[in-house]
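Removed: one protein chain of the complex. Kept in place: all other protein chains.
Order as written gives the chain letters A and B; numbering starts at 1 within each chain.
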Amino acid sequence: MKRKWCNKIALVLALLASMLCLTGCWGKREVEDLSPLIGLGFDLGQKPGTYLITEQFVKPKKGDTTISADVDRTFSLEASSLREAYEMISKIAYRVPFMGSLKVIVIGEDLAKAGLMNVLDFTQRYAEFRRSMYLVLAKGKAQDILNTKMRSGTLTAMYIKNNIESGDTISTFPTVRLGHYFTVLARKSTAPIIPVIERTKSGDGGIEYKSESKEAQELRIQGAGVFRGDLLSGFLNDEETKGYMWLENQVQQRLIDTVDLDKSQINYAGQVLNSTTKYHVKTIDGTIGLEYKIKVNIAVDEVLGMKEQVSELEWVDLMQEAEQRFTKVIENECQSSFQKERELSLDFLGIGRHIEERNPAYWKTVKDQWQEKIADFPVSLDVQVTIHHSGMSDSSATTN
Amino acid sequence: MEKISTHQFMTLGAAVLMGGTFLLLASGVTEASGRDGWMTVLPGFTLAIPYGLVVLSLLVQYPHKNLLQISEILLGKWLGKSIGLIYILITGYYGGLVLAVLGDIYERSIMPLTPLWLFYLGGLLLVLYLVGSGIEVFARFSEAVFPVIVIGLVLNVLLAIPRMEQGELLPILADGIKPLFFGVLKVMPFAMEYILFLAGLATFLPTGKNELGQLRTGLWRAAFMVGILDMVVVIIQILVFGPVETIRLANGILELGKLVEISRTVSGIESLFMGVWLGALVIKISAFFFMVTWGMESVFNLKGLKWNYLVAAVFMGIALGFTRGPYMLRELAFVEDYLMFPVALIWIPILWGVSCWKKGTGVQ
Partner (left out) sequence: MRSWLKMIKELTLRPKGERQIRKSPSYSFDEDLNKPLSGTKVKEILSINSDVVFREFFLQGKERIPCLLAAVDGMVDKNQLDQFILKPLMVDLAGNPEMAQLTLANIVDKTLQSLLPGLEFKKISKMGEAIDAILSGDAVIFFSDSREALVFGARGWANRGVAEPITESIVKGPREGFSETLRINTSLIRRKIKHPSLRIISLKLGDLTKTDLVVTYIEKVASPDIVSEVFRRLGTIKMDGMLGNGYIEEMIEDNPYSPFPQVSFTERPDVLAGKLLEGKVGIIVDGTPIVLVVPAVLTQFLNVNEDYYQRAMVAILSRFVRYLGAFVAMLAPSIYIAVTTFHQEIIPTDLLMSISAGRQGVPFPALLEALTMLAALEILQEAGLRLPKPIGSTIGIVGALVIGDAAVKASLVSPLMVIIISLTAIASYAIPTYDLSLAVRLIRIPLMILAGVLGFFGVSVGLYVIIIHLLTLRSFGVPYLSPIAPLRIRTLLQDTFVRAPWWALKRRPQLIDVKEPQSGRKGKG
């Protein structure tokens, strides 16, 4: 017992002493030696078999009292693997690239057409990365996207990340994290989709801004790319993507108007408060099909084309009409999405998976010819819109 | 003579039964039974109950003896001793492998550049301290740490809920019940590890009539608690990753820890969870360390500090011999499935049968 005590004390002291001497090795990195990577872009390289890898790092700049804006350091490298790129970058940057802070992976269009798997493997295997990074598909080159000089001065990758995270409020494009992409990929029957990001010059799509340079200085996420496995095989436009959002139960809040239906009538715009989509396997026209039941709650906050004040009773009728018109809008969006699915004959809506979940026995019989089946698989749509209120006014101001 | 209380029996049992199962289980059962893999976890663990009851009934007949000593009494000296030898070899080997797992998960997931032997050393230091302080302290350690492990698991699961994909658990039982059987087979060895531990622990259990009832309750409580916890862990992995990805991911629960985001700012807190998992693995390694020392004590009558150091050196040696991660994991599965599982599966019923038979003849 006595000896044990001496032993213990000696052991602890020796360990502590040796540890003090040994600090500095064993994978230790001081924070200021790190160069946090926040954005990663992939394009095809000039040489076959190589990739153009764009890495956006962030470097803090220390002011007198406060920390001023972060400075961006973006490199593009042509390498055949990410590790090679890592090596190349380490040669020029004196700091250690740190992957743990990566926010966004931007995939170039050309690379997407050639297949993603090779570049994404590193990001899901190396321990510093996490499966919660966002994936976006660039229209054009990923390099250009990441090199965009934002007018607001924010770092491009941060801008994309914030844009995606605030996307819930408009729900016009899907949020795809790396992990989600892999999970969908593993389902086999479902085609993964990734939202599309593009540069907008002043004047593009009705947006104008003041800019000194001729380069585009804003980015916009709109639409999505559909993949066959890891190969890009088509794009969804804005409307089709919106349809996808309804059908996949991903709409949280939406801004919606009925103007496109018929300009002459009274039109409404409003905010979708929430929406739920339910799926039922049902016999449609004699064969088994899938029925979507979408329930939407809307608050009307814009009424267009009203010329005079109406009574309370009339207003009730008007709102009922508004419900129908909103229903029509949503149905149109969904239908265009169905249309696209048939056109591409790719099941990005996950219809096969819904069938499998609800009727596994039937799924087994169609599983093998699913590619062919999608083209004319029967679906039906049941949209129910409820208008909660019409804002602070139950009528409109009169114009004389 | 050291003794442990009935509550400690439960938490100690649960902690040993749990060990590091939550790290590896999901991949195995999902591979065997697909999307329904989670259903196999609980039945697999409940196998510990009948076997545990058999051990407890032997305990009643031979109080304060472990099963190795009982085998010597029932099966004769040499047969008993050779069983003891097998027991020592298997548990020693497996203990070393679990130590290697500890190093492997740390190196793989959060500290890739730290030398492996440091993890082994840190783990062994804790194990030696625990073993040196005796079974009572070990029991109290598991009593204090097991709730923390449970909280860690539950937190990990709860925080991962926002990352859930739609309906990954459906359809339930699409391929019928048959694949479940293979999943159960995957889980059963873990229950058997626990039974082997119980075989050695028997010496320290209270044998009063009241306490025996409490031990039985403790037994099934431990099995169900661990079964349900592990089941939840498997469910959440299938829900977040989908079955195919669950099979592919090396340590799903660690990946889950990385995914966790607290209000979109603090993320990747797996290194915090790793501290808790370390406790779980230390309990498991200590349990096997204890098993080796009990075996050596009852077979060769060797005990004392220097033999502890020897066992520690052997553990370290085995762990250092398995620095190839995938190879080590295969070996681990091999020991579980083809050594520990059959040994416990056969040895315990034989002992019970012989003791019943002896009792029968003794009465006549």
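One rule holds in what follows: contacts are C-beta pairs under 8 Å (C-beta built on N, C-alpha and C of every residue); 3 or more make two chains touch, one makes a residue touch a chain.
It should be emphasised that the depicted structure is a prediction, and the values quoted were computed from it without experimental measurement.
Asks: Taking the full complex into account, find the residue in B:Met39, B:Val55 or B:Leu130 that is in contact with the omitted chain.
Replies: Once the missing chain is taken into account, the touching residue is B:Leu130.
Asks: Decide which residue listed in B:Glu143, B:Glu165 or B:Asp337 touches the omitted chain of the complex.
Replies: Final answer for the missing-chain contact: B:Glu143.
Asks: Which positions on chain B touch the chain that was left off?
Replies: Contacting residues on chain B, toward the hidden partner: 1-3, 5-8, 11, 106, 110-111, 114, 118-119, 122-123, 125-126, 129-130, 133-134, 136-137, 140-141, 143-145, 258, 265-269, 271-272, 274-276, 278-279, 282.
Asks: What residue numbers in chain A mark contact with the hidden partner chain?
Replies: 1-2, 4-6, 9, 16, 19-20, 22-24, 26-32, 34, 36, 38, 58, 60-62, 67, 70, 98, 100-101, 103, 128, 130
By our rule, only the chains that are shown with their structure count from here on.
Asks: Using CA atom averages as chain centres, what separation in Å is found between chain A and chain B?
Replies: That gives a centre separation of 42 Å.
Asks: Show me the residue ranges of chain B that touch chain A in the complex, using the header's touch definition.
Replies: Contact set of chain B toward chain A: 108-115, 118, 132, 163, 165-168, 170-171, 174, 240-245, 248, 255, 258-259, 261, 264, 267-268, 305.
Asks: Quick check on the complex: what are the chain A residues that touch chain B?
Replies: Its residues touching chain B are 4, 26-27, 100, 127, 130-132, 165, 177, 179-180, 182-183, 186-187, 249, 353, 356-361, 363-364.
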